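In this view, the complex is presented without one of its protein chains, the others remaining in place.
Entry: chain A
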Amino acid sequence: MSSQTMTVVGGGLVGAAIAYGALRAGMRVRVLDQGDTAFRASRGNFGLVWVSSKGGKMPRYASWSRDALKLWPNLQKELVDLTDVDAGLEQPGGFWLGFNDADVRARADLLERIDREVGGIPFKMMDPSELRQYLPGIGPAVVGGSFCPLDGHANPLMLLRGLHAALRHRGADVITGVDIAEIRHDPASGSFEAVSQDRQSWKSDRIVLAAGLGNAGLAAQVGLHAPIASTRGQVLITERLKPFLDYPTNKCRQTREGSVQIGSTSEDVGLDDGTTTDKIEILARRAVETFPALARARLVRAWGALRPLTPDGYPIYQESASCPGAFLATSHSGVTLAAAHCYVVGPWMAGLSQVPAGFEVFTGDRFLDADASFSHDH
């Protein structure tokens, strides 16, 4: 085991995966988790394990997502073997379903371009009769769709639980209920100190900021730039139903337990993680147009959660130039990227492997260009 210690600020899906990856590579790891007052984007994650159409404006993000999907089965097995927690990974392929011809054409163009630029992200466009061979319940509103054989889904809550169980099993120091307000760097020793609101502090040789929305305020303290804003997603879930939907889709998916999760909105409403009747209605109507039989299903719950998003929607992974040993990781795709965060990012941020190839595109410095303008798909 390394004599160095690493502190990860944030015990959500991103922080827990990086911490576990560093730990299993031999690092001494401490996780500082905010507890149940946190916004916990992990608990609002829709659960897709998805590459299709991602990275249209950043090919390295497409290949990163693709490679993450290949690593996922190993993480699924490792968590089950180590902790008995089943993150519920299924990768049968996934469908995007379109309601008008223009969207379907745009989708075909986008997928063709991504596969050409990046490679290894196959897809198939299908008309409604072909779609019905896989999804017998789709309604007449669906005029076309795409299938990507790499896509799948998992249970975000079980993944989070599995990662935390694995951290404890391998002896990580997981401290919950602390709200980190300040990061201090001592240039002489190169060490870091994380200080909580109630003035507790923890020292370490390395520090990883994986605090979701909290990263925005912490980044500048170690010379990093992370302009992260919140986008609310509202999600619905039905009662448990007998299996009828064999593949995840972009509009809804049936969980292994039988409930159908219906998502999701994308709203700029600050830090309000509530639900609204108008959005619930839109989501429910869209789901019923996609699968008319859902009109006879009962909804049991709706909830909102805040995605931490950068201006272009792509992640930031970066080591500080001015405070070496300080890293930042932020992404709203904590489920899709979980295995890559574990097996690739964790060892890198622990100093046990080199920076992954092509990662310069993921620095937060891209948002410092005053002439650039950004948009994201969420």
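In the analysis below, a contact is a pair of C-beta atoms (placed from the backbone, for glycine too) under 8 Å apart; a residue touches a chain by one contact, two chains touch by 3 or more; residues count from 1.
The rule is simple: contacts and distances are computed from a predicted model.
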Choices "Glutamyl-tRNA(Gln) amidotransferase subunit A", "RNA polymerase sigma-70 factor, ECF subfamily", "Oligopeptide transport system permease protein OppC" or "2Fe-2S iron-sulfur cluster binding domain-containing protein" - which one is the UniProt name of the chain not shown: "2Fe-2S iron-sulfur cluster binding domain-containing protein"
Residue among A:73, A:137 or A:358 that touches the chain left out of view: A:137
Residue of A:87, A:294, A:316 or A:350 touching the missing chain in the full complex: A:294
Touching residues (missing chain, whole complex) on chain A: 136-137, 239-242, 244, 258, 291-294, 296-298
